[in-house]
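Note that one protein chain is taken out, while the other chains of the complex remain in position.
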Amino acid sequence: MSQTKISELRLDQVSREFGGVRALDGLDLTITGGEFVALLGPSGCGKSTALNCLAGLLPLTGGTITLDDRRIDTLQPEQRGFGMVFQNYALFPHMSVRSNIGFGLRMAKVPKGDARRRVEEALTLVQLTEHADKFPAQLSGGQQQRVAIARAIVLEPPLVLMDEPLSNLDAKLRLEMRTEIKRIHQTLGLTTIYVTHDQEEALSLADRLVLLRKGRVQQIGSPEHVYTEPANRFVAGFMGYRNELELPVGSVNEKTVVLDGLGAGGLTGVRRDDLGERAVAAIRPEDFTVGAGPNATEVTVEVVEYQGREQAIQARTDDGVDLHLRAGTRLAPGDRVTVSVPPERVLVFAAESPAAPEEVA
Amino acid sequence: MASSAVASPRIALRHRLAERGVDRTLLLLLPAVVFVVALFIYPFVYGLQLSFQPQPGSEAVNRYGSGPFADYRNFFADPYLRDTIWTTLKIGLPAALFNVLASVPIAYRMRGRFRGKRTITTILVVPITLGTVLTAEGLLAFMGPTGWFNRILMDVGIVDHPVRLTHNYWGVVFSLVITGFPFAFLLTLSYLTGIDPTLERAASTLGANWFQRFRHITLPLLAPGLAITFCLSFVLAFSVFPSAIMVGEPARQTRVISIAAFHAAFEQYDYSMASAIAMIMGAVELIVIGLVLGWRARLYRGATGGKG
Partner (left out) sequence: MTTLTEAPPAAEEKAPRRVALRPGAWIVWGAVVFFLLILLGVVGAVVIDSFGTKWFGGWLPKGWTTHWYGTTWKEFDLGSVLTVTLEVAIAVVVVSVIVGVPAAYALARRDFPGKRVLMVAFLLPILIPPITYGVPLATVLYKFHLAGRLSGVILANLVPAVPFVILVMTPFIEQIDPKIEAAARMCGAKTWVIFTRILGPLLIPGMLAAAILVLVRTVGMFELTFLTAGADSQTLVVALYYSVSAAGIRAQQEIDAMAVIYTLSMLVLLVAALRFVNPTQLVTQIKERD
């Protein structure tokens, strides 16, 4: 397959207002050709706005978008030549699978024979060859999503935009399609921007994550970087640091900090912000271990959820602090156990910094 | 950068307009707007203005001079004209009320799915499509002194002499019920099916019997829809015209306001008087609708849980 490679897509202070509210506030982002970038954040963070601005479906209120030194933010969506996969697929219900996929080729006036060959290739790629003459209503959700993906990539666009493409699928299918998207990206190497609110999806698919909150970028980095070193409390909360313990600050060193009130020796962690009198310690449930160790504290088990190999535990310290943790051994409500966590896995942020919203934790 | 700075105020205005939904798509509205303005609003305003310019030589001018309100004064002073309001209300309100009230229990019983529902609704559409003229014609034959209806009543022995059911008040009411009831019924039925049936099931798990369920769950959710149904039924009944002439007694008992308007316009050629009557007719109707909608505004009008 011939490939429409781009070398660089640059977003410069891209902004979008809705009735005075800044849905997207000065997004700076440079994407290199072939990259898979995920825009991640809770609903209302501006990620879909950013995608629609890129697609041209929403005009910008400020900033520029340049593709290989060509300014594109003034172009109409149909002139940009990007592919897009929509959350609800947005397949043309009156066209067969084949015509849906071939629609863009027809618009681009690609010669018939060439177009037919490319549609067949795309059908093979998404494994829908035998369903080519069906209509969207006759397909399952997963198959519809494959058609939507094929329709978006058949033109081999310089940029593929995906707007929460898996959120309408059930859990099992979502995992399958995730692998599928990854495979297609590896095969074609098309530059892709992927919007999602599911951090697991973003971590597993993307080369780079962009975390957004209220229209502003919180952190840009590789999945590993964002996962292990969240830039702030919001990112931490969003990346699965479910324990956010607000405690008084004991002693502060250059890199580390000791907080009072958890265990006998206090809670030692990594300092990530300038701290006042109180601070928030962010800890992942899976970083706790049951048994003695650093930062040890005694807790009473309150709620046990069976989750296969592990148990998700909610426990309470004697001071009344609730902890979420995971345990491989069997525990029952009422058990008294000691838990510990390595100091480098305790991230301490300023108490005033904004937290991630509840529902995504 | 410089070019974008120059272009920005213009773009900003377009943005601001687009953000409020104003863009070229709205041009698609233009033909329809021109249409409504030219053929509905303009005639209405023209008629309103005409109603304040009494026609020289007309009865109203002879009696009340050529002041702007002569036609209106004439209307309200002349019992033959004024009483058309009461005549119309006396026919329209009971007919509309009956249609709505009768359709509630029937629609409530038929709200579920059953075999033959589509057949029944289809049959009920027939009188609506046939319209008042044919219904009146049929009523004359069916309910007339020698019609089947009186014949049955006499054969069964309920009456000795044919009951007079046409060419009077009852003939018009019957014709309004025959065309108006199916309309009210279908409307009520569609409002009822829009109410999520699980709400009633939820109420029954809480111990409510069918009457309590109807009284406390269905009726409050249905009430706003019933208000609309009543308004539309009333509009239909209020504008009764052909049947008032054909099966009524257009000179006296069923001289409704639309007959008065028609009479002024096309028999006396007094267009200003006709316009005045039309305006009064519109005003009376809007008052009734306004009262009903005012009552409706005090009801719960949110989602009814249905997916339709």
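We just call them A and B in the order they show up, numbering each chain from 1.
In this section, contacts are C-beta pairs under 8 Å (C-beta built on N, C-alpha and C of every residue); 3 or more make two chains touch, one makes a residue touch a chain.
Note that this is a predicted model, so its numbers are computed, not measured.
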Shown chains touched by the chain that is not drawn here: A, B
Contact partner of the left-out chain, one of B:L153, B:L186, B:L199 or B:L299: B:L186
Per the touch definition above, residue among A:G44, A:P77, A:G189 or A:G221 touching the missing chain: A:P77
Hidden partner chain, residues of subunit B it touches: 20-23, 25-29, 31-33, 35-36, 39-44, 46-48, 50, 102, 105-106, 109, 118, 120-139, 141-142, 146-149, 151, 178, 181-183, 186-187, 189-191, 193-194, 204-205, 207, 209-210, 231-232, 235-236, 238-239, 241-242, 245-246, 258, 261-262, 265-266, 271, 274-275, 277-278, 281-282, 285, 289, 306-308
Interface residues of subunit A (partner: the chain not displayed): 55-57, 76-79, 81-84, 86-88, 90-94, 103-104, 107-108, 148, 151-152, 155, 161
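Heads up, the rule we're going with is that only the chains that are shown with their structure count from here on.
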Centre-to-centre distance between subunit B and subunit A (centres being mean Cα positions), rounded to whole Å: 55
